[in-house]
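Since the structure comes first, as structure tokens, the remarks are kept for the end.
Excluded from the complex is one protein chain; the other protein chains are retained at their positions.
Labels run A and B following the written order; every chain starts at residue 1.
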Amino acid sequence: MLEKGWIGGGNTGRNTTIVRSNYLFDESAHLYEKSLQLFEQLSQELNYNVMMSQRGVMNLAHNLHDVRESKRRVFANKLNGVDAEWLEPEEVKAFCPIIDISPDARYPVMGATLQKRAGVARHDAVAWGFARGADARGVDIIQNCEVTGLRIDNGRIVGVETTKGFIGAKKVGSVAAGHTSVICGMAGFRVPLTSHPLQALVSEPIKPIHPCVVMSNAVHVYVSQSDKGELVIGAGIDAYNSYAQRGSFHIIEGQMGALRELFPIFSRLRMMRSWGGIVDTTPDASCIMSKTPVENFFINCGWGTGGFKATPGSGWAFAYTIAKGEPHPLNAAFTLDRFTTGALVDEHGAAGVAH
Amino acid sequence: MLLIDCPYCGERPEIEFSYGGEAHIARPENPGALSDKEWADFLFMRGNQKGAFRERWIHTQGCRRWFNVLRDTTSHEIYAVYKIGAPKPPAPGEKPVAAKKPAAKKPAALKKGAGK
Partner (left out) sequence: MSGSMRLPGGGRIDRSRPLKFTFNGKGYTGYEGDTLASALIANGVHLIARSMKYHRPRGLMTAGSDEPNGMVQLATGARTEPNIKATQIPLYDGLVASSVNVFPSVEFDISAVNGLLSPFMTAGFYYKTFMPSQAFWDKVAEPVIRKAAGFGKAPTEPDPDVYDHKYVHCDVMVVGAGPAGLSAARAAAATGARVILADEQAEFGGSLLTLNREIDGKPSADWVRSTVNELAGHEEVTLLKRTTVAGLYDQNYMVALEQRIDDLTPSSPANPRMRVWHIRAKEVILAAGSHERPLVFADNDRPGHHAGRRGADLHEPLRGAAMQEAGCSSPTTTGPMRRRVPSRRTAPM
């Protein structure tokens, strides 16, 4: 396993740690539900406390379209065995008392979906738990080692060039997130990805006040409170392509405005840090776990703004794909081919953040 | 927030503009003649370059005209802004872009970006 920086220093260390599986389409729901189920056992499995906290995730609806779309999603989730409820505004208030549901709000809360099994996990612990688990099973983890080229012989991959020299390999999997286009460029093909900054920030630690995770697609903010007491807040992506791990301030300002509308009591809190990660977005807001035009070279990418929640499931299905040379039924829909066949899995609604 | 030098209006903050993604992707003359793969290439596949990148912006809150920007996606430095149909200004060498190229190397008609 090669990492050009350090383990957990990329988007794993930059995301807002939300774990949920309430996606609309069957293909996504099955994949994310598998992942959530693995998350539920992960601390025991890895013997490392990933601090899985099933606090419940609410996705707010602010207009009639949101309400219809959200209810449809609740029904779809139930049909797929994913726990989901529709909450009326008073029930939203009961579940999260600090939220403002007054009808004269700028974007009034007209209800919400709730997935009670969803929540947050400790991002660093997930990275390190997996690293320890992999290491214990004999994986060589090489940090500060950047892949600079792919060696391809007759359309088949035979190894990678790195800053520390050539490494021969029978099979290669790329899980480079925002840099997937760069890696695939080394193999001579383009992918349907654009890389954007996604910003997030945390407040100073405060005493427990926010009992769950609240997301709002319409006003682009999502917020939870960490075990340490920080409010963890994320927004939508910056519009432009970037690899710079930073975004523009107006995104943060808009996000704070939305947060203050939803939670008036947060107004006087101070934000401690903000940062950006580079997310790889696809045209249909669904991931790609797939074979490629290069034989024995596989890619796992396109998770956009929401890859953390899929970490165990994504790894599980990708391992199968690499081992068998064919996708598992769980990721069979998420091939590179779907952009040619047109069988897209359009999850813009459930992805939670504008791509 | 980027500072973008609209070729029609001058320097304006990013919030006045909307993004159009990668530039110079020509719509096929005869879409019906394309194979599925060629159509997917046109519709979905992108260069997503790290480093110098040619992209489209529209001055939504201003003149509402489209134009092209040559910008570095690692530093956000804007090397050049040019009108649709104008010749492409040359990009500096690949990464890293430490110093600006002398302005003299760029076509005189093009304004230099305001990047630092």
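As a convention for this text, a residue touches a chain if its C-beta (ideal position, glycine included) is under 8 Å from a C-beta of that chain, and two chains touch if they have at least 3 such contacts.
Values in this document were obtained by computation on a predicted structure and should not be read as measured data.
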| item | value |
| --- | --- |
| Per the touch definition above, residue among A:25, A:48, A:95 or A:303 touching the missing chain | A:48 |
| From B:3, B:25, B:58 or B:86, residue that would touch the chain that is not displayed | B:3 |
| Contacting the left-out chain in the complete assembly, out of A:125, A:239 or A:350 | A:125 |
| Option touching the unshown chain, where A:248, A:292 or A:311 are the choices | A:248 |
| Residue among A:137, A:170 or A:268 that touches the chain left out of view | A:268 |
| Absent-chain interface as seen on chain A, which is shown | 40-41, 43-44, 47-49, 51-54, 100, 122, 125, 128-129, 204-209, 227-229, 246, 248-249, 253, 264-270 |
| Missing-chain contacts mapped onto chain B | 1-3, 13, 76, 78, 114-116 |
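Throughout what follows, only the chains that are shown with their structure count from here on.
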| item | value |
| --- | --- |
| Chain A-chain B separation of Cα centroids, rounded to whole Å | 29 |
| Chain A - residues contacting chain B, complex | 179, 181-182, 185, 190-195, 239-244, 248-250, 283, 339-342 |
| Residues on chain B engaged by chain A in the complex (per definition of touch) | 1-2, 14-15, 18-19, 21-22, 36-37, 39-41, 43-50, 53, 55, 71, 73-76 |
